[in-house]
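Handing you a structure now.
A selection of the complex's chains, in situ.
Chain naming follows the written order as A, B and C, and within any one chain the residues start at number 1.
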């Protein structure tokens, strides 16, 4: 389809803004944005840099921001909050988008959005800004969150406005405005995003869905081929649907995720390579490493398998795709997500016990699950041996006969479903 | 809960039956049943033995049946039909029960049920019989199918009626009635069921969900540990959602499944160890080997990822749990399954193309997917590079603003979703 | 389908029971049951009679029970509890079964079941009994409730056991056992059930779905033809989804329902004549009068229409059929119903305000809805007049363009949905 009309389109109008809070990483893009906002909007910029477990130092962001003339600089460690209030609730739902994706990027965005709004409120800012492009999901997640939490906020999304649409132009802008940027050698050809839950890769050769990513792309996991030849087993303790201990050692949520990342990564666990549907309706190739999350997903289903009622489990499965879609699309801060969460959390009251998983060269194998207090697995009933009359097999006849009744009536009247 | 009342219960009444078609494997249980039906019901017995890919010779069933005095003996090779009309349609739906189980046993039962009914019609039988217990799912699947296809049929389920509830009693019955059975050495301690799609294990030490199955239990796959140190890649060709070729070689459905079982099994692919909820409401531990099916599931999602519309994909995901439940519970021959199948098949028109998967020590990794005719992946739009104006990033602002409208109105009126 | 086998079936075994709590109405059927239980099971019988708003005196049940030799007699007024804990929560969900039925009978059963179990616990009874037939839904609702609340309880369902399957046989039994029953003249030809929420009619000429019920059948409502020629308007006040006042006068839930029944009935509101699908798979014709409930349903949707978020409303609508099915099928006391209720109740926090409805000859017309505190209706935005720039119409272009993106890509590649 041709879209020539847009080429002639006027630059969107500059909005009146007094102070803007910028989600600032300290890298090239957001450094340019920090300057561009001051220049273009003639406004004060507050930078906000968060440690959400991306694995890079956040402290240097202060010096960089100061060099850009920023006066109000926020640097926060949000890892504990991220795991406790976002990752953990999501895993209670067994949330998977499109059958494969563990929502590693999606789940971090509402946290950032909330903190941006909090800082805007603290500093009296009337706008927020971010470095996400106009083609992706993240702009939506940031902005829906911001609008939901501070309905009158202005949002500035430079990538949708400016024409600095290449690395070259960004570097030229730096030169022009005396912005110091590290000239990284061996800059990754991929667009990456990392947090406590995962690291993602897009772009580069991944734009051909037939092309396999090269081994060097992956950063958090070894390949199954290079993983140890010996399996490792760990035991996870669950309390109300959440992992509270690994091998009997109590850990806070973010420590749990970090530790499972470490062990999983070492065993080549959690690589994913998919084509997904973005909210805006385009398909996009993404590669993900989610070692801890992959273990958590399998183990959570395992503990639920012995502690959840059948119909509750099926109800959860039936609403899960909708819940995952809400998170993917950026509706964490919506009343429908909150309502579903109430349902999900209610189901986790009895999800207590232990799961043993074995990690080996990319495989996560559940090798045992038990719950002293809450198991609904009743070996007295399930046994193939004599059950002492506890279950009356003859009941099955009535069960089947009545479940068949409507089918028999229909067949008797000549209907066929062949 | 105490159920003493049942101990005193009268034996269910013997029904008047003239001729019964028995699903006959040739093994101990169904040999006893064949005799027991003749004795107890004073009726003619027709045996029906099917090759559905279980990997055992079916021919010997003739001699065994003759030895039991059976006059009408049916032995059918149903593999082609099984793959084409049951396995393939089910995989179009990405059907998984309770997040894990590929429905290997469930999908074979409606085929057996239909053939039992066909034979009953051909031979003028008024009843069918099977060797499934009164605690399991299979009795339901057989019987719902039979009632749906021949509403006036009688069903005799000996395990719900007799008191031969142990191997010892069965062997004693054989002695008493001169039934020759092979005294297998090293009889497996597990209750097993195999067909082209999978082999299952229940009972024995599996009745403790904390216990890990021993390595010797598994029959179709090597362990990941014992799989080759070198990965193997294969390319699957899809036509309207079905695999029609492996590495460019056209194969009929049942040959595809068999070949994928062979390759997958060799690479340790497709083991599963779960606790599932039976239809009748009890939890049960099952282990499964589904090497081919595991590959098919991943690859089908991959080809759909580039050829299915987003909302169609999400619609499929939202109804999938219900569809899987129908198959698990035995409602293949129901109008609701047929109606859902219409929807599913409609969605597969454009699911054409190729998927490359890599098999390595238990891992199935999709390394490429393409479709010359039907890919909706548009790298011109998805690119991180300059797209030449084909996508107008500024549209995203309106998209977000209007999707946020209801959230902003609510927040503006003081509602909070935190 | 022929079912001759059952004719020869042995009478089910008599169970050992010490004391049984009987849901006792004082009418013919349950009087016979009270005696039959004493005779057949040689056990003590406790009678339980509840006033759940059926509109008949419950006090006489005491004398009748005493005449039958009953020593432990419970007579309870459960109207307040019924409305508050059952009817009200259900109406928060807008629950309708099969698009029409307001679940009037279904919702009373879990209350009875719980009280039966409580009395069994208080009196040390090991069984409960009821007068529902083996073809209907009520047996299931009573028994699922009883089993869920007291898993080891015995259930005696005389209609499934005895051969007193006609009014004549029951009367003969009374003669034989000296049971005094009122010889009602003009006994209704219908099987009826009444409680605070509705009255139902089954059987008689209703067994022909083409036949129209005669006017005399209906008991709670006048016909629209006979209703007043002048409309009447009332205003209902909602608090968190529940009606707390009529025309400004605060009323407890059961008073609200009773008053709405009175007004509605007077205006010919709430008759329903349907064929429904019973849980056991047969179709059955039922006529219902639910005057108050009909008003409540319309009014609740009206107050939600201005106070509920769009996506929350849609989420509620999408799960409603499942919720209604749970209640219809008897799963009130199940963890899945409780989980859904959490979701539903969460959504009602902001459902506050007033609804004005007009009643006229069978019609319930909503003529106004408002909420000072919680309306999301924003006339500044919705107006067709100039909105002062509060809504930017140009945003709609981006919204549409991106929602169309996937459709355009597909069409561009030659796909057609015509």
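In this text, a residue touches a chain if its C-beta (ideal position, glycine included) is under 8 Å from a C-beta of that chain, and two chains touch if they have at least 3 such contacts.
All of these numbers come straight from a predicted model, not from anything done at the bench.
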item	value
Given 3 placed chains, full-complex copy number	4
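Assume only the chains that are shown with their structure count from here on.
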item	value
Separation of mean Cα positions, subunit C and subunit B [Å, integer]	39
Mean-CA-position distance for subunit C and subunit A (Å)	42
Subunit A and subunit B, separation of their C-alpha mean positions in angstrom	32
Residues within subunit B bordering two or more other chains	1, 4, 9, 12, 151-152, 310, 375-376, 378, 381, 391-392, 394-397, 399, 401, 403, 409-410, 415
Subunit B residues touching subunit A - in the complex, by the definition given at the top	1, 3-4, 6-7, 9, 12, 94, 98-100, 114, 133-135, 139-140, 143-144, 147-152, 155, 157, 159-161, 165-166, 191, 202-203, 207-212, 224-225, 231, 271, 273-277, 280-285, 301-302, 305-306, 310, 313-314, 317-318, 321-322, 325, 333-335, 337-338, 356, 360-363, 365-370, 375-379, 381-386, 389-397, 399-401, 403-404, 407-412, 415, 417-418
In the complex with subunit C, residue positions of subunit B that touch it	1-2, 4-5, 8-10, 12-13, 15-16, 151-152, 154, 309-311, 350, 374-376, 378, 381, 391-392, 394-399, 401-403, 405-406, 409-410, 413, 415
Parts of subunit A lying in touch with subunit C, wherever the complex brings them together	1, 277, 280-282, 309, 311-312, 315, 318-319, 322, 331, 334-336, 338-340, 342-343, 346-347, 402-409, 412
